[in-house]
Structures are given as structure tokens and as C-alpha cells.
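With one protein chain held back, the other chains of the complex are shown just where they sit.
For reference, chains read A and B in written order, and residue numbers begin at 1 within each chain.
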Amino acid sequence: MATFVLIHGAWHYGELWHDTAEALRAKGHVVHHPTIGGNEADADLRTTHAQACAPIIDYIVANDLRDVVLLGHSYGGTVISKVAEVTADRIKRLIYWNAFVVQDGNCLLDECPPPLAQALEKLAADRGDGGCVLPFPIWREVFIQDAPLELAEQAYARLRPHPIATFTDKLDLSRFYSLDIPKSYINCTEDMTLTQLPEFGWHPRMSHRLGMFRLVQMPGSHEVMFTDPVGLADAIDRAGRD
Amino acid sequence: MATFVLIHGAWHYGELWHDTAEALRAKGHVVHHPTIGGNEADADLRTTHAQACAPIIDYIVANDLRDVVLLGHSYGGTVISKVAEVTADRIKRLIYWNAFVVQDGNCLLDECPPPLAQALEKLAADRGDGGCVLPFPIWREVFIQDAPLELAEQAYARLRPHPIATFTDKLDLSRFYSLDIPKSYINCTEDMTLTQLPEFGWHPRMSHRLGMFRLVQMPGSHEVMFTDPVGLADAIDRAGRD
Partner (left out) sequence: MATFVLIHGAWHYGELWHDTAEALRAKGHVVHHPTIGGNEADADLRTTHAQACAPIIDYIVANDLRDVVLLGHSYGGTVISKVAEVTADRIKRLIYWNAFVVQDGNCLLDECPPPLAQALEKLAADRGDGGCVLPFPIWREVFIQDAPLELAEQAYARLRPHPIATFTDKLDLSRFYSLDIPKSYINCTEDMTLTQLPEFGWHPRMSHRLGMFRLVQMPGSHEVMFTDPVGLADAIDRAGRD
């Protein structure tokens, strides 16, 4: 079976993959889910994008992982694109799950609808410690609208502040766009985090930047690791197979 | 549980919610489904949009309903937007189900693909009594294509002529667009009544005018109150919860 490395999104960390990882292991896969730099408990919220990627590169190399199916969720898409530039010979396939496929030279916020980008920058400016926290109403209505209120609240309580610099650092992705690694895109059909307007949504706008890719879709919001981890594991399995 | 007020679309009336309302009551909710002005049996088909809204406002006030989850289907979206302007303090959430979110100053027909708008105006002009009736082939292929023929015919036989003035009256919605009430949008993924062309469809074109909203999707046509009332009640339940 496959060796998966699952890379979480903003405000998340490795432990939040628990239910999804267990469901993938039940299918016979080996699953790793390390935490991006700046998303550890008590992290320095002044973390840059390069500092965010470093622990993932180290993890893959230190564990001598090979034939890796490397998955990134949301912001994690920017991380796996940069990690793949350094560890390409260890990667069998890249999976983007409602994940950013940033154009060369852009930062993550350049790819967001302007009102969202401005809101995130203001949230960070108001805190002043380099971190940014999602207000609960946005989380509940836009990120995890398919959850009962209790689950939305429980999941919200587990989130961490996110280092805003990882959203605003411009990314040199020239090498990434020259890599010849098979790619998949998982799209949750009710994901509203980037709106579903054709000029801003995840799929097909962001996904088609990958060139040829395998599309897998499933119902659900941006946060199905909480609302449907078994369904998510099934989608990852189909996205990651040969 | 919640107090729902379900507002029907054009050619419909309150009794046609029967199966959906029963399915919602089985979940423990209180459900009202009054009839819009001009859609009563033997209604005056010269009804204006303001006259259409009046009985709904009266119903909510006369029954002293509070914390209402107010849902509008299709044309009913224009009604709940106007009703919300007057009864905002009684409304907990607005749900638009494949419903018109008209731009301030427009009428319903301004939001339709021009061939549809012209066809509806011609149908009304040909009758000459202020009413408009859908031809069966359009109903069967575009409104209720997920029904067996017998169900499509039975449902068609229950429809009523609709007052065209409610489609052509320009709507002042400036107050509506300043209201701070949570909103949901239910989108049936096979709804073809406004076409599914990006410049005319229900979602994301119409839905995103709501600003932040909760998206719920389900399979089916514009008329799932006939073809899947239990599935519709489930979608309404998820759209209406806290």
C-alpha cells in the first residue's frame, strides 16, 4: 500500500488528522502527519513561509521516506509545492485537497478574494503578535457549515493562531512548475472558503494550474476531517492510488 | 427546535409544502406555510408585489412568531427579502432555496435570462387577466425533470396562475441589504430554471449577493418538494440550525 504524508492547513496542526489517518491505516496505508513550522503549540507566530516548510522537509529526509504520496490541505498546498521542489526524488504523487496552487511569484493572499485577504490582514494587525485567528461566525458558516453546532465549537476550540507571514511571503515556484510528478486534486463540493465564484473558487480555477491532474470530488465543507473523516480517507485513497 | 415559516414560489401556494412540512415536524420543528397574496385559490391576478407580501407580514405578526427561520423558494426569495425589512426583529435566520436575491431596484424578471423573461411576459400578455401559466413541456423538462411523468402531471395539475406584476414590480431593497441577519442558501444541483450558465444560475451568481452565507446543497430539480420532500426537509434542517 502507499506511504502518505498529510500536511494540514492554516490554524491546524498534525494531530488534527487523527481520525482521517486512522481510517487510512485501516485500509493498510502508512500515514505520517507532521506539523508545519509555526503551527506547533506555543510556536513563534513570526514564522516565515520558508521556516514553515523546513520541519516538513526535515521530517521526510530524517525518516528517509520514499515513494511518498504527499498531500496538502488549503494553505498546506503552498507548503507541499515548496517541499516538492527540494524532495522531488522522494515523492510519487502530490495531492491538493482544496489547496492553494499559487502562481509563481505570488503569495497566498494574492490568490484570495480581496475582501478575504483584507480581513485576514486586519485580524493579524489587530493582534500584533504575528498571528491571526478566525472569528467563530466565519468558521461556523464558511469553513464548517456541514457540522452540528457542537462539533463546530469543539473543533474551533482546538485551532491555533496562524502566522500571517506564511500568507504574505511571495513564493518562488519556478522549480515547482517544472517538476514532472503526477498530481491529484480533491474538491469538496460545498467548500465555500474561497467563495464558489468562478474567478476565485478552488476548482476549476486553482486546480487547473496543475496541468494534467486526477480529479476526485466528495460532498462536504472545507473541514471534512472533522465532519466526515471516513469519507475523506476514501477520497484520499482514490486520489493516491496508482 | 426551530420555528420555520416556509414561503413558496410562483404558481405554488402554502398547501404544496405539506410533505416537506410533515418531514420537518417529524424532526421536532414547528412549521408554518402561509400563502403569498395573489396565490390563493381564486386570487385577483392583478396583485402587486407589495400586496403579495402583506399576508405574510400579517401572518407573522398576528401569530406573534419570534426567532423565525424564514425560508423562501424561488420567487419566494423576493418576498422574504421584503418581509424581513419589516419583521427583522422576529427573524433568526433567512434561508434562500434556489431563490431570487434581487439587486436593489430590480424586479424579478431583471434577474432572469432574457429569453425566459420575455417568454413569461408573453404568456401573461396572451392571457390578459394579469396571470401567467407555465406550459407543461417547460414544467416537465426544466422545472421537474427528476420526476416520473405521472408525478410531473399530478403536480402540474395542482399549480395556479401567477400574478405577473409580482415579477415586474421594481423592488426597493436598500433596507434589506443593510440587515444583519444570518443567511443560508440551499442549492439543488440539477435546478435548471435559470439555466446553469455562470452568468445566470442560482449559485454562485445569485447566492453570493447575500454576503456571508451558509451553503447547503442537495441533488434534484427546482421542485424537490414533490420529488424528494424528505431530502428537502433534511437540507432545510441543516440550513436552519444554529
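General observations
What we mean here is this: contacts are C-beta pairs under 8 Å (C-beta built on N, C-alpha and C of every residue); 3 or more make two chains touch, one makes a residue touch a chain.
Quantities reported herein were computed from a predicted structural model and do not represent experimental measurements.
From the options A:K92, A:R127, A:R175 or A:R214, the residue with contact to the unseen chain in the full assembly is A:R214.
Considering the full assembly, B:V142 is the residue among B:V30, B:V142 or B:L179 that touches the omitted chain.
Listed by residue number, the positions of subunit B touching the unshown chain are 137-138, 141-142, 145-146, 148-149, 189-190, 192, 195-198, 201, 219.
Touching the omitted chain from subunit A are residues 182, 198, 203-204, 208, 212-217, 238, 241-242.
Just so we're on the same page, only the chains that are shown with their structure count from here on.
Distance between subunit A and subunit B, defined via averaged C-alpha coordinates, is recorded as 37 Å.
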